[in-house]
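Shown here: the complex without one of its protein chains, the others still in place.
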Amino acid sequence: MDEFEPTIIGFCCNWCAYAGADLAGISRIQYPPNLRMIRVMCSGAIDPVYILEAFSKGADGVFIGGCHPGDCHYMAGNYKTKRKVTLTKRVLSQLGLESQRLRLEWVSAAEGQRFAQVVADFIKEVKELGPSPLNQEGARHG
Amino acid sequence: MDKKIKLAIGLGSTCSGCDIAILDLNEKILVLASLAEIVFWPTAMDFKLSDLERIGKNEIDISLQHGTIRTSEQEHIAHLLREKSKVMIAFGSCSCFGGIPGLCNLTSREEIFETVYKETPSTVNPEFITPQTEITQDGHDLTLPELYDDGKALPQIVDVDYYLPGCPPAVELVERLLPIITDFLETGELPPKGTVIASDKTLCDECPLTKENKMLSKIFRPHEIIPDPKRCLLEQGILCMGPATRGGCGSRCINALMPCRGCMGPTAEVKDQGAKMISAIASILGVENEKDLSEDEVEKLLEQIKDPVGTFYRFTLPVALINRRIKEGSLK
Partner (left out) sequence: MKKVTIEPITRLEGEAKIDIFLNDEGNVDNAYFQVVELRGFERFCQGRPVEEMPRITSRICGVCPAAHHMASSASDFISRYV
């Protein structure tokens, strides 16, 4: 029997989270391959449209990686990320999509091990939640 | 003797505010009457469905349809009008984006029947009789159209040529139809397909209020504040959808010192009006001391927005990226 393998879209900021992911790769730290990464310059530039579109196109989970508060390369971008993601989670809940499917993590460029850890943890959580309700048979909207 | 175009005006689940918007042309309705022969308009004239069905393919020049598509009959009318018309215009917010009846996507047909036919205080219906698509009563066969679970906008059902948004459409925008019809009669030319008959910019561009500095720390509900009539409402903490909404409506709501509710829908490049507004509000709410806010404080700050989906997707839920509340247990 096929075990459910979630599809996770990850938006990672160039200066911290993406660099952290690179470090994990160079250090050969293993983590499950379910995350499809999209590099952005700053997590604050992530428009909620990208998150909603990812879910609408079938993602089972969306991961956003940014710099730790205070460390944003553009000074204050990640504060806005926090607020945008918090509000988007409320919208997802209201629409009946589990808000745990959207995860925001702060990962610095030096935290290769931590990147692998939080992603593996998130993939496990989404596996337990199951496929996105938007992906169920007959659920595609017109 | 000038030729006239053939004009049809059909409806979905409408409040007929759009019909009134056409009648709001006042004396210019006579101009419309001189330019167009109306071949279908049940709200204002005695046309029957059979009259529409009898019209030949492509015989109608311009059709307008207003109202959300909620029933099988309304979908049928949309297909009839599209088949019989050269140009189809989605008239009003309901047909452009789904409109207010589109909020039915936050509930379901079963829940609506429960409320309407059982729970409302003035309903006496002990056997819980609900509408059926077919029944036979005393030997008489009766049918009703099927009520869909979802509300749909017109472009989700048929190919739409132009959009005229607004709830209701502003008179200035309805008046723009008149030169379009005149040009068509004289030269046969029409605007490019997909044209939205409204402004291309957001409401903020035509809003008369003074904009200074967008930094909010508190959201006020209408009874909690008497707004300064000269300053941007959003800056004063009143949730105004202006930044994410198309202009062209003459900023009537703002002129009455009421915040925009987004009835004109998003501007051209925006896929999802609600998402745009989430981005705008989250960026400016709490920005002044954002460095010092704890996680709990951020949550509390955003909890001031009482009903995110209802506020940000008031008129555009059916065309949103995630366009309905997912039903428990299974499918949408």
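A and B are the chain letters, set down in written order, and residue numbers restart from 1 in every chain.
Just so we're on the same page, a residue touches a chain if its C-beta (ideal position, glycine included) is under 8 Å from a C-beta of that chain, and two chains touch if they have at least 3 such contacts.
The model shown is predicted, which means the values in this text are computed figures rather than measured ones.
Asker: Based on the whole assembly, the unshown chain contacts which displayed chains?
Answerer: Taking every chain of the complex into account, the missing one touches B.
Asker: In the complete assembly, which of B:Pro179, B:Gly194 or B:Pro222 touches the absent chain?
Answerer: Counting the whole complex, the residue in contact with the absent chain is B:Pro222.
Asker: Among B:Leu49, B:Leu178 or B:Leu257, choose the residue that contacts the chain missing from this document, as touch is defined above.
Answerer: Of the candidates B:Leu49, B:Leu178 or B:Leu257, B:Leu49 is in touch with the missing chain.
Asker: May I ask which residue of B:Leu25, B:Ile38 or B:Ile112 touches the chain that does not appear here?
Answerer: Going through B:Leu25, B:Ile38 or B:Ile112 one by one, B:Ile112 is the residue touching the chain not shown.
Asker: Can you list, in ascending order, the chain B residues touching the missing chain?
Answerer: Where chain B meets the chain not shown: residues 11, 13-21, 42-50, 68, 70-71, 73-74, 99-101, 103-104, 106-107, 111-112, 114-116, 120, 131, 137-140, 142, 144-145, 147, 167-168, 221-223, 261, 306-307, 310-311, 314.
Everything that follows uses one rule, which is that only the chains that are shown with their structure count from here on.
Asker: Approximately how many whole Å separate the CA-defined centres of chain A and chain B?
Answerer: 33
Asker: Which of the residues in chain A come into contact with chain B in the complex?
Answerer: 47-49, 51-53, 55-56, 69-70, 76, 79-80, 82-84, 86-88, 90-92, 94-97, 133-134, 136-142
Asker: Quick check on the complex: what are the chain B residues that touch chain A?
Answerer: Residues 106, 150, 152, 156, 270-272, 274-276, 278-279, 281-283, 285-287, 290-291, 293, 295, 298-299, 301-302, 305, 307-309, 312, 320-328, 330-332.
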